[in-house]
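Note that one protein chain of the assembly has been removed; the remaining protein chains are unaltered in position.
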Amino acid sequence: MSLKPLLRKLFLVDLIKGLKVTFNYQAPSEAITEQYPLERPVIFERFRGQPRLNSNPDTGESLCIVCNLCALACPEQLIVVKGERNPTTKRKEVVSWTYDLSRCMFCGLCAEACSTDALELTQDYEMALYTREGMVLDQAALERGQEPKRYEK
Amino acid sequence: MFDAITKYLSSATTPGEAGSIFWATIYILIITAGISLSVIAMNWLERKILAHMQIRLGPMRVGPHGLLQPFADALKLLIKEDIIPAEADKLVFWSAPVVVTMTAFTTFLVVPFGRTHAVTDMNIGILFMLGVSSLGVLGIIMAGWSSNSHYPLMGSLRSSAQMVSYEIAMGLAIICAVLMTSLQTGTGTLSMIGIVEAQASQHTWFIFKFFPLGFLAFGVFAIAMVAETNRAPFDLPEAESELVAGFHTEYSGFRWSLFFLAEYAAMLAVSSIAVTLWLGGWMRPFPNWLSGSIWNLAFSLFPALTLFVLAGLCLLGTARMPKIPQMKIQTVGLGIFGLLLGFIGLVLIIPGVRERVQDIYWFVVKVAFFMYMYIWYRGTFPRYRFDQLMKVGWKVLLPTGLAVLIATALWGLLPQISSAIVGVLP
Amino acid sequence: MIPVATTFFFYFLAVLAIGSAIAVITQRNPVHAALALIVTLLALAGFYLMLYAPFVAGVQIVLYAGGIMVLFLFVIMLVNLEQNIREYQFNKQWLVGTIVALALGGLLLFVYRTGRGTFPTVFYQGYRGLEGDNTQQIGLALYGQYMLPFEIASLLLLVAIVGAVVMAKKRI
Partner (left out) sequence: MGENQPGYREWTMSDSTRTDYLDLDTKDETFLDATELVLNMGPQHPSTHGVLRVILKLDGEKVLGTECVIGYLHRGVEKIGENRTYAMFNPYVDRMDYVASVSNGLGYCEAVEKLLNVEAPPRAQYIRVILTELCRIASHQVWLGTHALDIGALTPLFYCFRDREEILKIFEKYCGARLTTHAFRIGGCIYEAYDGFEQDCQKFCDAFLPKLDEYEELLTTNRIWVRRTKGVGILNPEDCIALGVTGPVLRAAGVKWDLRRAQPYEAYKDFDFEIPTGLNGDTYDRYLVRIEEMRQSVRIIRQAVEGLPQGPIMAKVPKVIKPPVGEIYHSIEAPKGELGYFIVSDGSTQPYRVRVRPPSFVNLQALDKMVRGLLVADVVAVIGTLDIVLGEVDR
């Protein structure tokens, strides 16, 4: 062994180098912890979260034309859309629209398949519930979007 | 009766020497409570410091900055279900944590927190500490065996092998310090107080005596003591990535917390040995350079100043707390805590208290340094493998310790040797 | 050090020592027996302390209770215990054993009776003087007067260490 590595070994240079790294990181400003309920994470635009059914802002009519493409695209087959043709307007209208959130894996295929931008995955991410009831969303819940939740026992 | 109680206060000795059972009992109670409290503080500090080293925040929720987290944990552990495995040896399983805790706390009988702040001054003090702390491994073995499970058994086997082999290196380093008390002065002692007084009379900390021998012996001890207390990077008996939790895998609740208590008490104990032997025990820094009544006064104000600084930090933290309703209780709590610290600081300015507390303060500061090192090591180093650990113990520390011992003896006897040589020479 | 409650501690330690010594031979589980032996050794250390021999007490704790018994337990724990527990605790030589033990006890009693005068009946102050330099006295005796026996004993230990390594190691 030549002299330099020997001296480095003797004076524990390798260990002290590591100690220096951890020591320097102690400044509280380095901490990256996010204190979740107090600090909210930044959610980006394309986030695939809670699904929402959009309606026409002017008329308040649902944008869904009951084409069933989302139900066909869904790998988990958790979307069930039933529609009926309105004899007056000749348009298909929604009879029942259910979305089983408990089985959803947020792949976004349904939103991609939607031809009218009616179904959309929003940036809401707090979908936990205390019971299984309420996991199956109907049309009203989907159009309402996520309500602000109060966590109570 | 009252006389007998107050007589001790005027004497400048330990209760043991003064023969005051009353005060000895009081001291034991204070030390036990103090150690438990410092273990709690250590628990919080370790989490916080380790968290900050790992760019985390650590406990933040229970109390301001998680100050009450250790208490919450202690409460949780106390009320947790107490599980004894069905196939365990009940008696041994039950007594193992007791043994570990008892031995860890007994060692503090001879630790001198100040000239008068020790339960007693045993003339085999350091031997007593070594002996009692070596009994702690019995508890670990009992725990590992009685759990009747493979991981604890392997953990306890590792632990006993590790402790037995590192005790030797530790002993050699201690002998170096003991030699230093006698060499070139002539008054050898094994007493903990005697060793500190020897450093005072020789006007040096033993870490600087016979440089670099004192430093080397200290180094050997500093490494061996980490191994003795099963801490990273020598935490093989409880290596969580290999043996789950080592010897206390099957323990839960209060029994587990006893092991935890004992581990931290043992860390404090070996750190106090190191402080006593090499860092001048309760002596304040630079008693020779910065002597005189003004410096004495300045140094005696240090405890109060430290508390004031801590109080100031707390109050600063109070001001910086986010102003939202959820944090209100925490903000107020932190403010009260800061004020409490400030008040204690004020008490420590009182001259009578100041004089008595100063020794303890410097001792605690030195021990705290070692405690920080423990946390720092844990945050930085990987873990040794078992055979490598043994290699370090037997092939590095033991020869180094022996060499330092021999060199210390030779250096100490240099005057005699040189005079003998001069005598032989014509 | 001023002795406190000397009589109480003597009897306490005596009962502890004898009780755990009996437990050593009556316990079926070898681990329990070994633990009882440790208690005996610790009680003996207490006796040494009472006899103003703190160094010997310290060494008793460090070496016997802390060192040797740890290794002892270490070995016992690896042995298959279930078989041991099923075996008979006393074998056929118990009669001979009892006779030998009784004979030894008689001898000790005889010695005690005849040499009673040489035992101190009270702790006299002379011993207390020894307490302070007990360590020094032992050191001087060991490395002065008994230098040769000491070295022979350490050589013996060295041989034992080498022997143990030879026996344990598969390949040297």
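Which chain is which? They are A, B and C, in the order written, and residues in each are numbered from 1.
In this section, contacts are C-beta pairs under 8 Å (C-beta built on N, C-alpha and C of every residue); 3 or more make two chains touch, one makes a residue touch a chain.
This is a predicted model, so every value here is computed, not measured.
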Touching the left-out chain: which of B:Ala74, B:Ala232, B:Leu348 or B:Leu397?
B:Ala232
Looking beyond the chains shown, say which of A:Lys17, A:Arg40, A:Arg85 or A:Arg144 touches the absent one.
A:Lys17
Among the options A:Ile65, A:Val80, A:Val94 or A:Cys107, the absent chain makes contact with A:Cys107
Please output the residues of chain A touching the missing chain, sorted low to high.
9, 13-15, 17-18, 20-22, 32, 43-48, 73-75, 105-109, 112, 121
Please give every residue of chain B in contact with the chain that is not shown.
50, 53-56, 150-151, 154, 158, 232-233, 235-236, 239-244, 378-388
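Here is the rule we go by: only the chains that are shown with their structure count from here on.
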Starting at chain A, how many touch steps does it take at minimum to reach chain C?
2
Please tell me the distance, in whole Å, between the geometric centres of chain A and chain B computed from their C-alpha atoms.
50
Can you list every residue of chain B that touches 2 or more other chains, as numbers and ranges?
none
Going through chain C residue by residue, note those that touch at least 2 other chains and give them in order.
none
Residue set of chain B touching chain C in the complex reads 16-17, 19, 21, 89, 91-92, 120, 122-124, 127-128, 130-132, 134-135, 137-138, 141-142, 144-145, 153, 156-157, 160-161, 163-164, 167, 188, 190
Taking the touch rule as given, give the residues of chain B at its contact with chain A in the complex, in rising order.
49, 51-57, 60, 322, 324, 326-327, 376, 379-381
What part of chain A is in contact with chain B in the complex they form?
15, 18-19, 21-23, 25-28, 30-33, 35, 38
